[in-house]
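A single protein chain has been removed from this complex, and every other one stays in its place.
Chain nomenclature is as follows: A, B and C, assigned in order of appearance, with residue numbering initiated at 1 for each chain independently.
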Amino acid sequence: MALNPLTTHPFDDAFHEECGVFGVFGHSDAAALTALGLHALQHRGQEAAGMVTYDGRNFHSVRGLGHVADTFSSVQAIERLPGSYAIGHNRYSTAGDTIERNIQPLFADFEFGGFAVSHNGNLTNAVQLRRDLVRRGSLFQSTTDTEVIVHLIATSTYVTVVDRMIDALKQVEGAYSLAALSRDAMIGVRDPMGVRPLVLGMIDNAWILASETCALDIIGARFVRDVEAGEMVVITENGLESLKPFPPQRSRNCIFEYVYFARPDSVMESRSVYETRKRIGAELARESHVDADAVIPVPDSGVPAAIGYAAEAGIPFELGIIRNHYVGRTFIEPSDQIRHLGVKLKHNANRAHVEGKRVILVDDSIVRGTTSVKIVEMMRNAGAREVHMRIASPPTTNPCFYGVDTPEKSELMAAKMSIDEMQKVIGVDTLAFLSMDGLYRAMGEVARNNRAPQYCDACFSGEYPTRLTDHDDGGISAQLSFLTEIIGGRR
Amino acid sequence: MALNPLTTHPFDDAFHEECGVFGVFGHSDAAALTALGLHALQHRGQEAAGMVTYDGRNFHSVRGLGHVADTFSSVQAIERLPGSYAIGHNRYSTAGDTIERNIQPLFADFEFGGFAVSHNGNLTNAVQLRRDLVRRGSLFQSTTDTEVIVHLIATSTYVTVVDRMIDALKQVEGAYSLAALSRDAMIGVRDPMGVRPLVLGMIDNAWILASETCALDIIGARFVRDVEAGEMVVITENGLESLKPFPPQRSRNCIFEYVYFARPDSVMESRSVYETRKRIGAELARESHVDADAVIPVPDSGVPAAIGYAAEAGIPFELGIIRNHYVGRTFIEPSDQIRHLGVKLKHNANRAHVEGKRVILVDDSIVRGTTSVKIVEMMRNAGAREVHMRIASPPTTNPCFYGVDTPEKSELMAAKMSIDEMQKVIGVDTLAFLSMDGLYRAMGEVARNNRAPQYCDACFSGEYPTRLTDHDDGGISAQLSFLTEIIGGRR
Amino acid sequence: MALNPLTTHPFDDAFHEECGVFGVFGHSDAAALTALGLHALQHRGQEAAGMVTYDGRNFHSVRGLGHVADTFSSVQAIERLPGSYAIGHNRYSTAGDTIERNIQPLFADFEFGGFAVSHNGNLTNAVQLRRDLVRRGSLFQSTTDTEVIVHLIATSTYVTVVDRMIDALKQVEGAYSLAALSRDAMIGVRDPMGVRPLVLGMIDNAWILASETCALDIIGARFVRDVEAGEMVVITENGLESLKPFPPQRSRNCIFEYVYFARPDSVMESRSVYETRKRIGAELARESHVDADAVIPVPDSGVPAAIGYAAEAGIPFELGIIRNHYVGRTFIEPSDQIRHLGVKLKHNANRAHVEGKRVILVDDSIVRGTTSVKIVEMMRNAGAREVHMRIASPPTTNPCFYGVDTPEKSELMAAKMSIDEMQKVIGVDTLAFLSMDGLYRAMGEVARNNRAPQYCDACFSGEYPTRLTDHDDGGISAQLSFLTEIIGGRR
Partner (left out) sequence: MALNPLTTHPFDDAFHEECGVFGVFGHSDAAALTALGLHALQHRGQEAAGMVTYDGRNFHSVRGLGHVADTFSSVQAIERLPGSYAIGHNRYSTAGDTIERNIQPLFADFEFGGFAVSHNGNLTNAVQLRRDLVRRGSLFQSTTDTEVIVHLIATSTYVTVVDRMIDALKQVEGAYSLAALSRDAMIGVRDPMGVRPLVLGMIDNAWILASETCALDIIGARFVRDVEAGEMVVITENGLESLKPFPPQRSRNCIFEYVYFARPDSVMESRSVYETRKRIGAELARESHVDADAVIPVPDSGVPAAIGYAAEAGIPFELGIIRNHYVGRTFIEPSDQIRHLGVKLKHNANRAHVEGKRVILVDDSIVRGTTSVKIVEMMRNAGAREVHMRIASPPTTNPCFYGVDTPEKSELMAAKMSIDEMQKVIGVDTLAFLSMDGLYRAMGEVARNNRAPQYCDACFSGEYPTRLTDHDDGGISAQLSFLTEIIGGRR
């Protein structure tokens, strides 16, 4: 598995969402709106951003490594993207693949015109499909699974773009929420289980597609509805047409979106993410409370659960850890000296509120556990008398194959250790996770339906809702390109 | 007054601290430690950062526009700064002066060797002194007030660096906390009233100077003590010597450091900033509480006061406004289109928790009021039933002349309007500020001693603790250089 | 036709060669040697440069806009190109197509491994072939004609790379000298008429392919022989194999390579380019001498012909025009002011040697004539008494379709005017061109064989040696991509 450069950051021990998608159909400010929408979705992917617009004659593409603002904050960038139709994409990826030709939206010159597509999710049979396509003479330019969809469309024997897309998608397995743009239409699709989110909005009579509602809020667009699992919406000058081209299936939204990925101000499938996290915190307090002086969130993802926990437990909520807002992507090349000093680039204990106290740390999840070890050490050094850790989700025991960058199973702390062992390694007085049923209760269910789980919770349960063709094939490690590439020179 | 480019940000309506200083004497990792210290002090100045080190023979300087990490996160930058002695500086400044020759530390080749200095604060008679020096043939390279100190040292008739510095500082008025480096010594000085902070720390037998204790924490240094008002500490291979060269005076620390500037995890003059802000919030609740469903902080500076308020008032603390962590310095060139759309780059209402609610917004202060108007509008659009605003300080009615970038008096909302008028313009149901005595109570005083105020509170009271020579002279608007300058070309 | 940004340069009125190719098979310094070879071939293409190496497992690519040195002069660039096998490419192109995905070598992941190719020349049926391939589902990433060859190889039903290449090349028309690299072999091919040059060299037992011998000289390689027209050389660990897969045809090397394109120190098909140009100058003097005080070359391409002319005519050769060596690619964005001033960025009259003199200007060719007008004006302003112009080639009346960027026929001065008219417009006392037979005599022929011309001289004669399928089709103006693209962001 490719090296994740971010894991050199002391506290960056989290799952990383791989993508956010956004689209506008029929607005004179399409590119500017898309830049804003991508900015609001920045948490879903920080390594690259791209946009394709269509002006009625030509498509225009601007793509770049880094944050949305690195590429799209200037007037010039927006001016290079004329047209009333736009789709965009935020990308998170592992280091080996952060190359320019992988930045989405992908674009293709089909016989019938241009076509661009943005993808959130991950296909589980992409390697197999790619192998077949290469055998037929298709040349791949990227190492993304998304390009498989594009070639399937190119080689489909159907006539219209929509029929070709349906033909292509019927061949793929896995998770996908797509925003695509052709000469005539913007198309949104969600895989039959709706693993990744996708919502519809409207502003000034223009349709919007977005991964989350926070991207509608930033531009002042009205939320219309979620795109449904298995639904394809085809938006043209004649309006929106809803297709259901796939065999019907029970939806399995990703439950981790509620635990960690989604922005707290988003509303998914009619549930407030923030409110859900507070309810998770309250469930956690009900399940495993311990007496203490303060509830301290691990910033920033633990905050809503900590608020919910503190309120339920009747203990003060305190900012016992202060976050340095100026980190972000900046210290990506920490010098050896700096690393050697074992420093606290991102967080500092608020000593005045920790010293001599019994504290409950609330975090959303534990992945490798490296962050937790350091946070607890920081609390101890700041003089905490007791340190209890409460995790706002069940133990993370399995990798995700649906569009989230996770370590291999062997690196997941909860896959290797018992809770008692974790408690010792992390160095806390007590450690407790939320139960699976507790998590489902916070989602408004009575409990998990073990025969037909209401959500995709594979990272906790190991029960994957689709076949894992490439993985079972060993194909996941196939070398997708024999090329390593640098584009540079004078600019 | 020069244009502040940051005020184009929808919600950036705050005072800006002008500087942070840091120094290390006698540590083999001096440059790396200083980079980290400056990083922890990033909130005190984000427009430029610089460092000078001394290796026993030569001084080395690396300076650059932007954040500390833009200039100092690479191994190469640190390698260009050899030596065990280092001082550094973070700069905030108005646009007109953000030029490279103004980036500190300033450096001078004196007859007796090199000398570098970092300055936090502002002199109030710098223009007058500069005029005299120019008349004598001194050539100024920067437009900073700090260079006046350097020329006064250069032209002093005393012999030693320390005596020349004392001679120079006796001629200046205003606020200064300095960290200076000569061939033999690192020198820390705080002006006679100690307006700006400066602390001493120690790591591995090396002395540290820093604007705040959070910069000691990041490198794991031990806090030793505050440098006292009017104290000069001279640190050499023989240890630390404390001088008190100025006539004794009652200290007047800046009270706004506690309200807004300092990092919440810092401890200043033995008080926790975070704890003080919580006490301010509690005082505010006691003075002006109104019944409501939730206390919502304006992120991020309003959070501790809101926690204190909520606890005191017994109302839930809720994150009703979500901050986008990916803003920072990035959208500095928002396109006209984006601005036109009136967007929410930085914050979004957490609609699920605002709709239909009576909310109390807690913010640290109101400067121009433009932010408040937009935040309240956002709450209203998200469906808040009632919006009450509580400000964790008295009305800001006067500009600062001691090292903080503030608008002119005519732009300060509280200088132009009554509280009733402000309430209407901002669009809240009720508006209340903390009383001056309430603020002093939160600082542990019984009340403000009006005949001899315990702090510098000029921004609230208009009572400036020093003469304002340049200002009274009209000199503040003198053109300090006839040159505008670009350095570019091939690099 | 796309805008040529270089024609804004006052004196840049020349044909532009589109490419240089270079390859190394089996040398530990393959990348460094290729960088040098490309540098020696810089005159064949200055807009972009690229290289692909193979290290026995993976291919590595570095490509960039600008000169070879912009991308390949650093140690880092060479270190990113490990392996003993390398091919490289210099590109000249029109502005519309100077995009990063067009920079060669092109690379493809075939079923049987990676494949890279560099192309000098131009296909005359690429648009038609591309249309067929797109219809079959091939997705094009570039707008180069070269990618057609790659897709033809990918979709060929033959098994080996060599057989697939032959299959592909049998379908194309036009000019091509290729250097290709697969896992097992470096392959050099020249089209059946050998329009563009390609030579074989050897250094330390490693084979070299290069467009010209000057690229062998720079690395100290030994010249082995020209690749023959219609020959494919397949170089593997087992040595070089020569194939002749195409129906035999009489060769038609480009005669303009001798007139202008090739470097004077190159030797092509056993003829010294420099010596040939001197012979051209001598022929010109024999055909159209006029009495004068000095023979002045238009720098730099007119120099050898002027030396030959002066020697034959017995008149002094003088540098009457001085070239500023610091131009090159630098003033690519001349300000309007500068343009308005009508300036002499590149050349200056050597007034001391022009004033009062009768001068003969010798230039290699006249394209649009704009340069000639300005050069003559410069001579007149410097006080020349008489200005005679002698052109070292016949009138250029037709565009090239074989890999040279030429204006359309309607912009060629000699296609629109008689020699008398040109003489008036250019403002010379007399104007004479070399005759077609004179040019062939300088090449060592008795005369042009009009029934079977020995060279491709289509730019002078209009007799194109291949079909011009796309051109006759009107296809030349087909829009090859619906996409305009920028790749940027943080780097």
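Everything that follows uses one rule, which is that contacts are C-beta pairs under 8 Å (C-beta built on N, C-alpha and C of every residue); 3 or more make two chains touch, one makes a residue touch a chain.
The structure presented is a predicted model; accordingly, all values stated were derived computationally and were not measured.
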Can you list the shown chains that the hidden chain touches?
B, C
Thinking of the whole complex, not just what is shown, which of C:Ala69, C:Val224, C:Val290 or C:Val373 touches the missing chain?
C:Ala69
Of C:Glu18, C:Asp217, C:Glu231 or C:Asp405, which sits in contact with the chain we cannot see?
C:Asp217
Can you tell me which of C:His43, C:Arg101, C:Arg164 or C:His289 touches the chain that was removed from the display?
C:His43
Missing-chain contact among B:Arg80, B:Arg323, B:Arg368 or B:His471 belongs to B:Arg80
In terms of residues, what is the contact footprint of the unshown chain on chain B?
48-49, 52, 58-67, 70-71, 77, 80, 100, 103, 107-111, 113-114, 134-141, 150-151, 154-156, 480-491
In the full complex, chain C touches the hidden chain through residues 29, 31-33, 35-36, 39-40, 42-43, 46, 67-70, 73-75, 78, 214, 217-220, 263-265, 267, 272, 274-275, 300, 303-304, 307, 311, 316-319, 322, 324-328, 330-338, 341-345, 348-353
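Here is the rule we use: only the chains that are shown with their structure count from here on.
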Using mean CA coordinates as chain centres, what's the chain A-chain B distance in Å?
36
Take the average of all CA coordinates in chain A, do the same for chain C, and state the distance between these two points in whole angstrom.
49
Send over the residues of chain C in touch with two or more other chains.
none
